[in-house]
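Partial view: only certain chains, each at its native spot in the assembly.
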């Protein structure tokens, strides 16, 4: 057994997503037989001391303080982008033009225009053998991957309803501080782009239907928040007194949708659903069967099969069988996986696609479609919720 | 202990709702101490043989084949209207003008215009001591009555999100027959008026906030269905072949809403959510606490109290304690109630209000507000989902 060729990774950014990606790159080879051997070659960040500390903690071999330098290096094969959305386009396009593969966190960009440029760059690079993928990691949660398999098998019949929610509660406290995630110039969007993007991608991917039009409402419940506060993680403690600044993104986004395959959908993303910590939920109702998922019970998928009537009922499939997507590489049945395993699976699929010379999914084009939905949602919300066609649909 | 004065009831209609109301009138005095003694005096229906058989089965003392005759009778104190929506206005107004109390099934009417005339008649009759109530029976489900108490106590703080669904699946089969419920001239509306009305009323009542505006989408998935089929109950078996006729109501209705107290809401009513049998669901997210309910587990109410963080969590209150609304009159804790108990509680509250000379709730005015929301939903759906103000809001 010869050691496979290395895939030398350079990562930009090392916050929440950087930690998750690092764990994935480190772990994948120990549980999966990969055709290329990932190396955590270099980590880029602006602050030399902090990037050095992060590299040591996360297991990266070297550091750079300018992502451009990372792209120039010959000993880097893939650029992994874990920075805020306003920087994605510039980094990704430069990397692709330099012949690097790219893994880019979601949302792909902060605008459709940026996403289009990135997609063009991706298509052009793919023709030269440099591939790109957008990090909609929930696609690799085993239960959602199984949902996709079940839908693809035709078991649901005609899908009529999509019910998608992403409910969190970490902004409920009105004294939670004003961070970059609440600043439109950095994040591009609030709950909609951050978590709404995940359910849009999941819904389109699993149903195999694109969203064709939407009617939307956006709401910012707390208009001002304290500035200058430290904010560790998502659930940082609030503080009172002191100056406040404006929240420029949505706290919650709600929209109805029509899919090009005939389904109708309801979507809701919020950070104010007190008690719901990470309730990324999806339900599909077809003419023959229904599926339901809630990330708060992430190792389960619920399936209702009308063929079993009158003794039918939603059944809770523990998605931990050897026959299920990804799970056979881990532990015996019933020994559940956690949040970060989806990132490991993402690395596995990406590495296999690159080694096979095939386009990984989701492509930048797939992510661009999500971006177009987000744009239609914002346009509808700004125009009295009027029905708005998704561009290109 | 002297026997209380009788309250002589005349009921019109004897299908599903008639059976539920009959059970309530019969049962209430055996579990509650009522200030008036209900008598099942007379049942009205057009077909003499069928109404006689129904009266015997349901326990009514006499019959009439014309509801007008019922209203003329001196020995009737209250008219209970269990007929389709297109007949409500005429019967209710006549009864009120004749000085009878009225209990009218929901939706109050098939149009705002009708509902307004009924409300005017109700107000006028109330001044003369004849009271009226609309049968939004879910208000008397103990778990929802407890939810109302908790919200009224201020425990939720500022309510930001309302999430309301009423999911059924009995039209999933596209060969289910074309009944009066799918004929707009009789039913006025489809899923929206039939089950959507319940969640609109419940959301407004529990939050204490009225819906001020909406953006909506209506969908009819199956445009034609077989005519002439027998249809027993809601879940009748479909048939194939033979002539078809048009479905003129909505199969599903989805809308977003803004409440006059600042909450935003998402509503969905459908008869195509395969596997969801009677999922009348309501979730409220406040600044201090959240509540969640699903009728498929009707004896439970879920409460999240942020004061318990970090060891908070939605707790499943079994709403069967002596201290809970209504339940102390029935069985020991943990011995759950069923669907029809809410109708018994409705009778209890109505009888107590009449005896006390007070307006029962929900009044026709409350039901008119629901009607106005329904009308706004239909108007928005017909106008590209554009934001539509609820009349009077």
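Letters are used for the chains, namely A and B, taken in the order the chains are written, and counting of residues starts over at 1 for each.
Note that in this section a contact is a pair of C-beta atoms (placed from the backbone, for glycine too) under 8 Å apart; a residue touches a chain by one contact, two chains touch by 3 or more.
Given the structure is predicted, the values throughout are model-derived calculations rather than measurements.
Note on stoichiometry: the full complex in this file contains 4 copies of its one protein sequence, with 2 placed in the shown coordinates.
The definition used in the following text is that only the chains that are shown with their structure count from here on.
Distance from the chain A centre to the chain B centre is 42 Å, each centre being the mean of its Cα atoms. Only residues 160-161, 163, 165, 169, 172, 174, 215-217, 219, 221, 252, 254-256, 258, 262, 264, 266, 268, 270, 272-276, 283, 285-290, 304, 306, 312-314, 380, 384-387 of chain B touch chain A when the two sit together in their complex.
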